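Structure provided below as structure tokens; questions to follow.
Missing here: one protein chain of the complex. Every other protein chain is in place.
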Amino acid sequence: MSDVDRLAGLPQDQRILLAPLVRTTKWFWIWAAVLAAVTAWGAFAYALQVQSGLGVTGLNTPEYWGIYIICFVFFIGISHAGTLISAILRISNAEWRRAITRSAEFITVLVIAFGAVQPVLDLGRPDRLLFIILHGQPWSPLLWDVCSIGLYFTASSVYLYVPMIPDLALIRDLGIRPRWLYWFLAIGYQDSPRTRRMLQRIIAVLAVAVIPIAVSVHTVIAWIFAMTLRPMWHSTIFGPYFVVGAIYSGIAALILAMAILRRVYRLEAYFKLVHFNNMGLMLLLMSLLWTYFTFAEYLTAWYGGEEAELATFWSKLTGPFAVPFWLMVASCFVIPFALMCRKATRGVRGTSIASVFVVFGMWLERYTIVVPTSLHPRIEMASTHYVPSWVELSIMAATFSGFILVYMVATKFFPIISLWEIQEGREEAVREVSERVASYLPDEVRVAGS
Amino acid sequence: MPRWGMVIDLDRCNGCQACEVACRSENNVPVCGPNAAALNRTISWMRVVTEVEGEWPEVRTRFLPRPCMHCERPPCTAVCPVGATAIDEEGIVGQIYARCIGCRYCANACPYTVKSFNWRRPDYPASTLPMLNPDVSTRPVGVIEKCTFCHHRLQRAREQARVENRPLREDDYVPACAEVCPTSAIVFGDLDNPNHRVAQLVKDPRAFRLLEALGTQPKVYYLTESR
Partner (left out) sequence: MGWPIGRREFLASVGGAGVGLGLGALSHSFPLPPPEVKPAWSPGREEFVTSSCLLCPSHCGIRGRLVDGKLVRIDGNPLHPINRGGLCPKGVAGIQLLYHPGRLTGPMERTGPPGSNQFRRVSWEDALGRVTRVLTDLRSRGEARSVVWLAGDVSGIMAEMLRRFARLYGTPHLIQENYADGSAEVLRLSQGIGAPPAFDLAASDLVLSFGAALSEAWWCLPQAARARDAAPGRRPRWVQIDVRHSRTAARADEWVPVRPGAYGAVALGIAYVLLKEGLYDAERLNAQVEGIEDWKDETGRVVPGFRKLILRYGRTEDVSQRTGVPAETLVRLAKSFGTMSRPVAVWDQSVAWRSGGLPDALAIHALNVLVGALDRPGGILVQPPLPVPPLDGPAGGTAGGDRTAPFPAPGDLVALVANESAPPVKALFLHYANPAASSPDAEKVKGVLERVPLVVSFSPFLDESSRYAHLVLPDHTYLERWQDAPAPPTVPIPVWGLVQPVVPPLHDTRATGDVILALASGLGGEVAAGFPWSGVEDLVKERGKKLAASRSGSVFVPAFRRDELRELEARGWWLPHGLSPDEFWASIRQSGGWFDPHYDYNDRSAASQFADGRIRVFSLQARRRVASTVPDLEEGFLPLEKTPEPAEPAGDYPLRLIPYRVMTLASGGTALLPWLLEDLGVLTGDAWETWAEINPGTGRRLGLVSGQMVRIESETGGFRARLRFFPGAQPGAVNVPYGLHSAVEGWGRAGGSNPLAAVGPRRDPSTGLPDWYSSRVRVVPA
């Protein structure tokens, strides 16, 4: 019998959540084809760049870094969606997390990979990539970066994988194809109260371990810039500033993912308004944090009034970069704040719109960090501009499409919502929560008899 | 142990750019062409930076020949992930082209923007190959290059001195730009050797260094013009 009718008889959760694994619509194929095409085009562009050098980009002196580095910071930022958020929620025992952690963790794992290749695309000599390991120079923030990203990737893969084992085991037992895959990935897990407890413990440890790693990643990326003496890069708050920005864009990305999944896989019953509302509140919080950091950053630059700093500063506020800068302010603060501070607009549509702006705005933020400073060296005011070439833009497009493509495919092989955690929620959480609540209440005080 | 350094007298300098061209010739700097020029991608280890201020008829111009400053505390070397740029024990900041992965981090870290990147495959017309200086390796596409204080000349001078077994003299090691300067505006030598002219010139009240406040401690000094 086919996988489809296999599902028929199952309880709701399994029926709905496993559906994508066995049923594929024609729209899926259409989208996949389009995205694949874009990705292939980008690959071609890169091939061209490899064989004729970075001259095919719009880069120049002193604009040594451009789109690739911008995307690098951006994508690694997005990657903070999953692991970090889900870990925090897990540790804080936020019950509403159960439906969203899996999709979040998937974003992380897949996007890191795409983020991590950006600096490689940016290399003048990709063929010498291995030198970073062979001749690694521990003083270089770039090397710190390689390490922390590598660690983060491993950790979050494990962190994605381990909580998925029970579901994989379930699928294996249901005999859904490709059987060998699930057999292989389930690594012989047998569900039982004891194994569950074991698993819970491992997850708990991972959750705690993964948070500092996640924080370190974006801090180190910030340091790549902050360790130079360049105006408006050389800043002490860059580490936390970048982390905040990262989480901010991560949440936005997650909201978008949820909204889309909800739509295409009819998951209204699982991604409920409450989820969007809560995420919206987090978005609100982050928008305020981000604005606070941005303000602090620019105020100090301006107040210090150092010549070089001011040149960069004004080029952003009133100069050639005024448009991207104020667009950024609008889409990272004004719009999301306006939408998220009202419950009415914290629905699916509201949060999605806000998230679109935030994601876009955070890309712009990276742009206004990288480019203006590059074009304002301390000596010899640059007479040049930076106009990304079609090669750079193609490769950027390919990165986006590539990411979406693999994410789509992933949802075809793995339940995008954790079955066993939902189930666990149904069975135990209610009891647990009421016990927990009870434990908050004041104990009865026995009065000694008269 | 010598500490090689340079003094450039802005009062003598008349902005003729001979130093730029001499450096191109000595160090096999590739011709980048008009398109590169339009994109500001021309490679130049020595560049005469021109600062024009004021309005007609009150116009002031200053020419500032700018090689690599060979900072005593170079921000550029620390950030290199593969150690393809490093400062040697005599204070010369060098580039290892075969090691460079072309990340351009050093270029961004240099506050003096003296580093050039090989955006395209350098091309030397066949008939011009014989004029390449055999003492200096050409650079492949995708790596960073910059002024090396004509380090190869030091090596040659050392060999020469060893052959004639005598100590290295002040005028044994003179970079191409200093050699060609028609007004002798560029002086080169050992900053720690009181007998060398540079050591005396850096004590001149006109002496200053670029962006001294950054603490990079450049070993290229300037003497202000007398106006």
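Lettered A and B in written order, each chain numbered from 1.
One rule holds for everything that comes next: a contact is a pair of C-beta atoms (placed from the backbone, for glycine too) under 8 Å apart; a residue touches a chain by one contact, two chains touch by 3 or more.
A quick note: this is a predicted structure, and the numbers were derived from the prediction, not measured.
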| item | value |
| --- | --- |
| Absent-chain contact - pick from A:Arg128, A:Arg262, A:Arg346 or A:Arg366 | A:Arg128 |
| Touching the absent chain when the full complex is considered, from B:Thr42, B:Thr77, B:Gln95 or B:Asn118 | B:Thr42 |
| Full-complex contact with the absent chain, from A:Phe184, A:Phe295 or A:Trp390 | A:Phe184 |
| Where the missing chain touches subunit B, by residue | 11-18, 20-22, 24-26, 31-34, 37, 42, 44, 48, 50, 52, 54-57, 59, 61, 63, 98, 125-128, 130-135, 137, 156, 159, 176, 179-184, 225-227 |
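One rule holds for everything that comes next: only the chains that are shown with their structure count from here on.
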| item | value |
| --- | --- |
| Gap in Å, rounded to a whole number, between the CA centres of subunit B and subunit A | 44 |
| Subunit B residues touching subunit A - in the complex, by the definition given at the top | 39-41, 47, 49, 66, 75, 78-84, 99-105, 107-109, 111-113, 116-121, 140-144, 210-211, 214, 216 |
| Residues of subunit A defined as touching subunit B within the complex | 52-55, 57, 59-62, 64-65, 119, 122-125, 128-129, 131-132, 135-137, 139-143, 146, 224, 227-230, 374, 377-380, 382-384 |
